[in-house]
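Note that one protein chain is taken out, while the other chains of the complex remain in position.
And now, chain A:
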Amino acid sequence: MELVCPAGNLPMLKAAVDHGADAVYLGFRDDTNARHFAGLNFTDQQIAEGVKYAHDRRVKVFVAINTYPQPGNWTRWQAAVDRATGLGIDALILADMGVLDYAAERHPGISLHLSVQGSATSPAAIGFMQHHFGIKRVVLPRVLSLAQVAQLIQNISVPVEIFGFGSLCVMVEGRCLLSSYASGQSPNTFGACSPAAHVEWRDTPQGQETRLGGVLLERRAPGEPAGYPTICKGRYWVDGELRHAIEEPTSLNTLDILPELMAAGVSAIKIEGRQRSTRYVTQVTQVWREAIDACKRNPQAFQPKESWRKMLAQVSEGTQTTIGPYERTWH
């Protein structure tokens, strides 16, 4: 099982490589990838430097070009694919069928991974993408239970990567327009959920308010913990009650089910968080490296260490963690 870690910039890439990642993933400094935030991501030269640093230490580099171009900006995505393949990377993580079609035709030698943004959740969907674009890996959206993941793996010949730790996206990735509904910009079109330019924080007599595109997502009492404001983690009135109608501010952590994931045949665990810090990447990579190695040595006796839990709790967003959709009761 491969450990795939986030690299939002060169120091994060080096931290992930130094602390045990098998692969790192990153994006260009624009809206061609789904973590398009100011000050984040890589220039071509930085990617080249990162590739050298990683490859010298036998770590792979994947480049995410996983947003959806439109006719008016198509050439930038096409150029991003061409540039990335020229930089000696190990795989492209793509979502759009048009971009996949282009990459498969133009660069037949490069490995293509289907991004989580590609929304493939069944053997038929994955088989379709494999047949047409020769994908070498699929990253599963966070919708399937552990039993469903295990069954899926039995029915496909494409290696599976799943999200193991980090922010929990509640909706099927690649098919969520909540952000654009409030802000005009979506993960698909702009490469970010809740783009910072549309987020407002305001202290009022009623409490601290967070808004996206002017819409009130949360109003909390002083001292209540605040995560990054996304629509799906907001608190609203439903049927006469004020509640987190979609999901609590919670993070994903699958450490407890690592042996089951391994037994199911999951090929790679992905850590979310290119928008986080070098400290985050260092700590999370360390813990997951140790955990995967311990689990490989003796899956039956695997028990997450208390020190791992503490370290991960320190870097979790929100106030709690969950196994998320992998556990059927979450549904």
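In this text, a residue touches a chain if its C-beta (ideal position, glycine included) is under 8 Å from a C-beta of that chain, and two chains touch if they have at least 3 such contacts; residues count from 1.
What we mean here is this: contacts and distances are computed from a predicted model.
Chemist: Which choice in "NtaA/DmoA family FMN-dependent monooxygenase", "VWA domain containing CoxE-like protein", "Ubiquinone biosynthesis protein UbiV" or "Carbohydrate ABC transporter permease" gives the name that UniProt lists for the one chain left out?
Modeler: Per the UniProt record, the undisplayed chain of the complex is "Ubiquinone biosynthesis protein UbiV".
Chemist: Given that one chain is not shown, which residue among A:9, A:41, A:167 or A:183 touches it?
Modeler: The missing chain is touched by A:183.
Chemist: If I consider the whole complex, including the chain that's not displayed, which of A:112, A:217, A:258 or A:271 touches that chain?
Modeler: Checking each option in A:112, A:217, A:258 or A:271, the one touching the absent chain turns out to be A:217.
Chemist: Of the residues A:139, A:171, A:291 or A:323, I need the one that contacts the missing chain.
Modeler: Here the residue in touch with the unshown chain is A:171.
Chemist: Take the complete complex as the reference. Which residues in chain A touch the chain that isn't displayed?
Modeler: 68-72, 74, 95-99, 101-102, 118-125, 127-129, 131-132, 142-145, 148, 151, 170-172, 174-178, 180-184, 186, 188-189, 213, 215-219, 231-232, 234-239, 242-243, 245-247, 325, 328-331
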